[in-house]
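Removed: one protein chain of the complex. Kept in place: all other protein chains.
And then subunit A:
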Amino acid sequence: MTTDTLNNTSTADIEVAVNQGDNSGNHDHKMTGIKRWLYTTNHKDIGTLYLWFAFIMLLTGGALAMVIRAELFQPGLQLVEPDFFNQLTTVHGLVMVFGAIMPAFTGFANWMLPMMLGAPDMALPRMNNWSFWILPFAFAILLGSFFMESGAPNFGWTFYAPLSTTYSNGSTAFFGFAVHIMGISSIMGAINIVVTIMNMRAPGMTYMKMPLFVWTFFITAYLLIVVMPVLAGVVTMILTDTYFGTSFFDAAGGGDPVMFQHIFWFFGHPEVYIMILPAFGIISTTIPAFSRKKLFGYSSMVYATSSIALLSFLVWAHHMFTTGMPLFGELFFMYCTMLIAVPTGVKIFNWVATMWRGSLSFETPMLFSIAFVILFTIGGFSGLMLAMTPVDFQYHDTYFVVAHFHYVLVTGSLFSLYAGAYFWLPKWTGHMYNDTLSKWHFWCSLISVNLLFFPMHFLGLAGMPRRIPDYALQFADFNKWVSIGGFAFGLSQLIFLAVVIKCIRGGEKALAKPWDGAVGLEWTVASPAPYHTFSAPPSQQDIDKQHEN
């Protein structure tokens, strides 16, 4: 009970401690060493595990990208074989999507949701541990396939049939079962998030009083529960097609390779919103804090997020305009896709309106947030260009697409994760991060990321295809600059590692509420947050206060 400074005098708590004496004898007792992390049921421990795992995967996926950019530094084949190049792009994508961005958001959910809702922990704590610990094993299998006879998967992260079936290099089984485990992890994580939000809100925390951060994770978790089983289904079909002679994606048996794309993108398009909606939640928390104003249009933000989620089920075939769909299909999916710009525009407008006439200050989380708003909007606009069927015939499978989704995933999702990490690091560690280093991290990242991804737009418009190890000479200059930007961006992320390690080991003591504009229940507890928070619910007054500012 020693670490729990706020609630340890509660009589209710002491009763709990006595009641729970079966294993450890004490509610607040932590095991030491590795067992603490292996056996933990604590949402903060599990959040920490998720975040570290995600960061290690970010560096791993980044290392793969460095090799890709080194190969593409100049035309011609110099470093790697074309087949290995395909393995690099495939595993880079899988690691970044399933290993870095998604677990990082789950880490945020674990750390923040119980504190924001005034709940003692996640609703299903043991399952929470399970959903984390199966992930490292899944990635051990995926990354381990590099060292196998077959090599790693080489069919792109989208594993289109027949590349992953008839023409697979033999890695399909390892890939398939690894993805199954990742899916199980995501589904369990999502169920836990949904149940926590529906059932663990403190008394008086109505749905429309929840922080927007909570709303975005709520909606994201629903998307996950709907689409991850569909991914499991399509992976199963790929496995049976490859190993048991079924012909779901083989015309000779009555199937259709295009059906793979339909089922995959029914998962895949909501999946990209799974990676961006939580980012909206983080940005909707940081921008009001550093503008010292209430979030503009809270309820419109809730409705916009829900609309984006619903529309995400009606747009999957915009990834498939060139497959030869009927004209009606192309028009339907084009218009639905463009419709998404409306709720997204509402969001951008609201963030800008929140900043309008606010007393802005530019701490590192705010810098990342503003960069997010601008750069994500660029990614959104290139998305609109891709949504237009006739022009998509030109852009399809070029570097323009690569530029588009890296703007939304790197300067979108990843930048929001950095904004959130700097924002809550004081709460997590009890120390302020090193401000100078963090600014270096921001400016180096900002400049290099644009050098890295912006010229890709021009490369794509000029016709450079994606997923190739060599290219025509006219693309040489831009590729050189892109590679330089890539190396600089990769190295800049090591600054973040240094900031985090320094912040954990020491630094200026953080106040319970280090940001004067911040609102929310997490700031009513000490920094670092006690091991167990809100064993007794917070007061109604504290809950209501978060909507004043």
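Following the convention adopted for this analysis, contacts are C-beta pairs under 8 Å (C-beta built on N, C-alpha and C of every residue); 3 or more make two chains touch, one makes a residue touch a chain; residues count from 1.
The working rule: contacts and distances are computed from a predicted model.
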For the chain that's not shown, choose its UniProt protein name out of "ATP synthase subunit b", "Spermidine/putrescine import ATP-binding protein PotA", "A alpha-helical domain with a conserved ER moti" or "cytochrome-c oxidase".
"cytochrome-c oxidase"
Return the single residue from A:Leu239, A:Ile276 or A:Ile543 that touches the missing chain.
A:Leu239
Per the definition of touch given earlier, which of A:Val67, A:Met259 or A:Leu497 contacts the omitted chain?
A:Met259
For the chain that's not shown, point to the residue among A:Trp52, A:Phe146 or A:Phe174 touching it.
A:Phe174
Which one touches the absent chain: A:Ile68, A:Met200, A:Cys444 or A:Ala529?
A:Met200
Per the touch definition above, residue among A:Trp52, A:Phe84 or A:Trp133 touching the missing chain
A:Trp133
Absent chain, residues of subunit A that touch it
6-7, 9-13, 15-16, 19-20, 22-24, 27, 29, 31, 35-36, 38-42, 119-121, 123-127, 129-130, 133-134, 137-138, 140-141, 150, 170, 173-174, 176-178, 180-181, 184, 187, 190-192, 194-195, 198-200, 203, 225-230, 232-234, 236-237, 239-240, 242-248, 251-256, 258-259, 262-263, 266, 326, 532, 535-539
